[in-house]
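One protein chain omitted, others in place.
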């Protein structure tokens, strides 16, 4: 998975639930953090996004007490949208597979705008290899 | 949408974000509340579930200040899994369409178990009509 | 407690933690909801506040599965600040006692402003009786 960018997150005690594991509603928060770590912090992209689709496959329980790794790559860049694939790993297990599509947003009109050439170039190292 | 069960949720101020709308990570929490309102409160089902898949389409911004209606119906009941379709409405706009698949869980073994006949019967009024 | 305004909140499954009860960090969210139910919804006050102090005494565990009642009264109205007392009850037990001080905020300067006479009058029915 050479094109993936990784960030580490420590599960919070308050993110557990009475089943003893991380509650399913926490995963979208970690996925959001993972996208922010790549786009805002690492690449310093300031373009506002709006999430338009989120798909999460929960493969294995996540627990409190061990850090998790959130991996992210770019699946596709459309006209005004970007599709990311993400994975969450804990203790060498791939616990979550997810994909998220975001639309580039003009904050004044709140309408989608074209993804700029600069952003396309910044994200290109993280594009999944095409067959 | 005669087979849908509905519950009302008031957006919380803390669920907004600096874009001025409800943050996307809040929606899975409301969807979870909607499933709980049908299964736990209305039908008194005590079977523990584990979410295995969550798909959310964000069609329109949700705002603080107006209640939302979470609608839920049953798309399919498999051997150990149940697929729900859900919608979130605010001010007559369908803002979110989502589907969630949960697996019936044996809490001791943490393995899936068959969905009981009693639960199949309890959920049957909410099954989407088949063509 | 004749001066108290009450609102009902249903605990969310995602608000439990691995100790099997409602996590302590959820209580400030419910207190915020209780203030909003009185000030925004019931009295239609639009003045923005900023929380400047929050004190919470956790007297008894809160559990998922039963609704809670959040009670609120006004302890004191200062020049630019208002102090609320709040309680959270579940199954006839007073589980939380709390007090919150908010400052009236000018959103342009982000500085405190005087609490208006209109707001003082609107809140007066909820003022705790003076000895």
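Just so it is clear, A, B and C label the chains in written order, and each chain counts residues from 1 on its own.
FYI, a residue touches a chain if its C-beta (ideal position, glycine included) is under 8 Å from a C-beta of that chain, and two chains touch if they have at least 3 such contacts.
Because the structure is a prediction, the values reported are computed rather than measured.
Trainee: Given that one chain is not shown, what are the shown chains it touches?
Mentor: Spelled out, the missing chain touches these shown chains: A, B, C.
Trainee: Return the single residue from C:29, C:77, C:113 or C:128 that touches the missing chain.
Mentor: C:29
Trainee: Which of these touches the unseen chain: A:6, A:33 or A:61?
Mentor: A:33
Trainee: Where the complex has a chain not shown, which of B:23, B:47, B:81 or B:122 is the residue touching it?
Mentor: Spelled out, the listed residue whose C-beta touches the missing chain is B:23.
Trainee: Go through chain B and note every residue touching the omitted chain.
Mentor: That gives, for chain B, the contact residues 13-14, 16-21, 23, 25-26, 64.
Trainee: Suppose we count only contacts with the excluded chain; which residues of chain A make the list?
Mentor: Missing-chain contacts on chain A: residues 10, 12-14, 29, 32-33, 36, 40, 65.
Trainee: Where does chain C touch the missing chain, residue by residue?
Mentor: Residues in contact with the chain left out: 19, 24-25, 27-29, 32, 48, 50-58, 61, 107, 110.
Assume only the chains that are shown with their structure count from here on.
Trainee: Could you please state the distance in Å, as a whole number, between where the Cα atoms of chain A are centred and where those of chain B are centred?
Mentor: Measuring from centre to centre gives 23 Å for this pair.
Trainee: Taking each chain's centre as the mean of its CA atoms, how far is chain A from chain C in angstrom?
Mentor: Whole-Å distance between the two chain centres: 35.
Trainee: Residues of chain A touching 2+ other chains?
Mentor: Answer for chain A, listing residues that touch two or more other chains: 25.
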